[in-house]
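All protein chains of the complex are present and in place, except for one that has been dropped.
By written order: A, B and C. Residues from 1 in each chain.
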Amino acid sequence: MLQVELAGLKLRNPLILASGILGSSASLALRVEEAGAGAYTTKTITRDPRPGYLNPSFIDLGIGYLNAIGLANPGIDDFAEELDLMKKAVRIPVILSVGGGSPEEYEYVVKIGAERGADAFELNLSCPHVKGMGAELGEDLDVALEIIRRARAASGGRPIFLKLSAHYNYLGLAEEALKAGISGFTAINTLRGLAIDVYARAPILSNVYGGYSGPPIKPVALRVVYELYENFGKVPIIGVGGVDSWVSALEMVLAGASAVGVGSAIAANGFEIFGEIIEGLRKYLETEGFRRITELVGLAHERSV
Amino acid sequence: MLQVELAGLKLRNPLILASGILGSSASLALRVEEAGAGAYTTKTITRDPRPGYLNPSFIDLGIGYLNAIGLANPGIDDFAEELDLMKKAVRIPVILSVGGGSPEEYEYVVKIGAERGADAFELNLSCPHVKGMGAELGEDLDVALEIIRRARAASGGRPIFLKLSAHYNYLGLAEEALKAGISGFTAINTLRGLAIDVYARAPILSNVYGGYSGPPIKPVALRVVYELYENFGKVPIIGVGGVDSWVSALEMVLAGASAVGVGSAIAANGFEIFGEIIEGLRKYLETEGFRRITELVGLAHERSV
Amino acid sequence: MHLAARIESIINVTSTTKVYRLGYRGPSPGPGQFFMVWIPRVGEIPLSTADYEDGELLLAITRRGRVTGYIHENLRVGDRIYLRGPYGKGFNLPRGGDKTLLVGGGAGAAPLLFLAETIRERGGRCDALLGFRSGDEAFFLEEFKRSCGSLFLATDDGSMGSRGAIPDVLRQILGERGYDAIYLCGPEPMMAEVADLVRGTGLRLEASLERYMRCGVGICGTCVLDPLGLRVCRDGPVFPLEVIVRIDGFGRWWRGFDSRKTPI
Partner (left out) sequence: MHLAARIESIINVTSTTKVYRLGYRGPSPGPGQFFMVWIPRVGEIPLSTADYEDGELLLAITRRGRVTGYIHENLRVGDRIYLRGPYGKGFNLPRGGDKTLLVGGGAGAAPLLFLAETIRERGGRCDALLGFRSGDEAFFLEEFKRSCGSLFLATDDGSMGSRGAIPDVLRQILGERGYDAIYLCGPEPMMAEVADLVRGTGLRLEASLERYMRCGVGICGTCVLDPLGLRVCRDGPVFPLEVIVRIDGFGRWWRGFDSRKTPI
């Protein structure tokens, strides 16, 4: 009923743990699998270790969250071992999120990831708060395409998703990326945001700017997913951004997402969120008379009355 | 204590009614003045009348709002009379928001507006949901600059604010716009968003896409205001987006806004929002030991401990 | 967001009006409040609450154009209608002891029915005067009879009740019976006449107005009443006599969707 196929990956259900959320260790991967997720994305891994930014690197805004973790990660050489453990620990697909400052770095991480059995890759060209990485690379079409080409060559034929930002010309990038052989899109990463404390009279994050996530970014995420589907039809999309219930997961699917990322909702709802969404989707399919979730993908695009 | 000067405009306090909110008639202008606002922005007026989009053109999302009013307005020739009435009805500055599909249209509206005594102009180069208008023009630097030049020539020397979108390269546009003689910036317009109903399995707005407003867009608005201030220092900024309390108004000021736009908050808080913010700002200034609100503009940029 | 409400029954009360009973689980409306009613891929229009009790919402929909036409022709029992609301400031209930008359013209009967039911439930009493073009356009007569003391009826062609327009009949009734309060809803020219009639008599009057609406929550300005700066969607749709008589062009013109003045 809820199974989906995503560029060749078989998922027991469309829910994918979003990158950067509990994506650092095999023990967490197992817990996420047990909670019901259909796939697991690692935090974004770069070639070299990164300590990330100083605290405060995370804010609960009341509505939504702002983070500037700064792509903290142990580097792929160290993480390779964790990847081994992850592959041993869980049966759901493990998607390696890949970051870096140059095409060579992306290539290196994908290569090691492929050797260690990552089931798919997600190229993070969309982190909004790290200079010289993420969204800045996505803005430079030539660099972005070079990253995709090199990643493809190093991927051992496994699917590669391009994680897009709502900030740049994502439709232009998406079109070229498809020609360069990308398997699908993940949309969206966090929005670039800022928070100030009126008594401290200062920005809160040590990095000043951070990535905005949670329910408030959902209308923007839905817009991007809808546009991608409108433009590229059957290319698989992982819809991410503010999903915190079966209703919002379904909105993503109706907008055109074949799978749905769950991220910050875990802060408010705990691991239970996976089970709740699955349960809700099941009930909806039954009462509304659908047999498979796949029947709903992109259904909101039908215009006739 | 709360007086501000904004590119020559004298405001009794920094609160400005945002464009498109109750901006259609002199009777509303009066009510907004009575509620306490420091200035009034009209809805965006184009050369020709526009009926706007069909309903649904507005959604209350629970957190924030989505609208696709579609720049509905009577056209400047008809509106000129209303502008006369507005100028007679209120003593606070009336800012004419100007839209259009070409530099000529902008020029025409500004010209008539200047004749009818508009105190300032706001060029809407940022509406996210009207094809061939708004944000689309802001993306084309040549067109945008042509609009600014023509508007300046037609403005009778009155201040002109450029209303920016968070969607395109606003820093690049801002820099060129300053060279072209713009007096200040208004940031931000709504974010492009989408909402879907899971039972209707359809987008809700008749126009599919709409502009996202209200508290959820505040972190993005603060970011843009902060960046503008960081880059252009003392150029006046009207900070708009999600202001719904004295705290959020103050966040805008600390980020660099000399004045603060209030829009959708009126839906949840009523006209009382102006008085509440003013009262809150006053108390804050007193208890924190400031004499003037202007001392706080951009204060969050100071980095030393 | 909208709330999906199932149509539980549809009654063709006249050739132009149908009454829809919906299963509705949102916040309870009061008499005079309205909903923005969305038909996916068709449109959204304001409709008054014709009655409400325990999750059952009644809408009386008169065919006027695109959306109402679509509803009449295509929606069936079991289909969903999408609502946001209830919005606006409704009727102030009559004070205890007030002699009360409800005056409704055509589709204007709808919000008054809910008012009549509410008055009766609170142990009050009211009479009603309803006007229609002709007898076969009349509806809700049984319902009003159940809730009201006397029911007066007027039709333009005299095919039912008295022949004549509402103001004619009203002039007569007002003379005979000493009312304290009048509640009014219907075509605006009729309401303007009634307001004129009542003005200066000391009678309390509240009327429910109609305007083009978009947001429904008081921020777009579409529904503004000049020169008062009042918004029909939020400050109304129900306003007292003192307000109504000060509205520019009352009974003659509205602002259209582009804010230009258009004759009613």
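In this section, a contact is a pair of C-beta atoms (placed from the backbone, for glycine too) under 8 Å apart; a residue touches a chain by one contact, two chains touch by 3 or more.
This is a predicted model, so every value here is computed, not measured.
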Options A:G8, A:G52 or A:G181, residue touching the unrepresented chain: A:G52
Hidden partner interface residues of chain A, rising order: 20-31, 43, 49-52, 54-62, 67, 69, 72-75, 78-79, 195, 197, 199-202, 204, 206, 263-264, 266-267, 270
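What we mean here is this: only the chains that are shown with their structure count from here on.
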Per Cα centroids, the chain farthest from chain A: C
Nearest-to-centre chain - CA centroid comparison: B
Highest-count interface - the chain pair sharing the most C-beta contacts: B-C
Centroid spacing, where centroids are CA-atom means, of chain A and chain B in whole angstrom: 33
Set of chain B residues in contact with two or more other chains: 61, 195, 199, 201-202
Multi-chain contact sites of chain C, meaning residues that touch two or more partners: 40-41
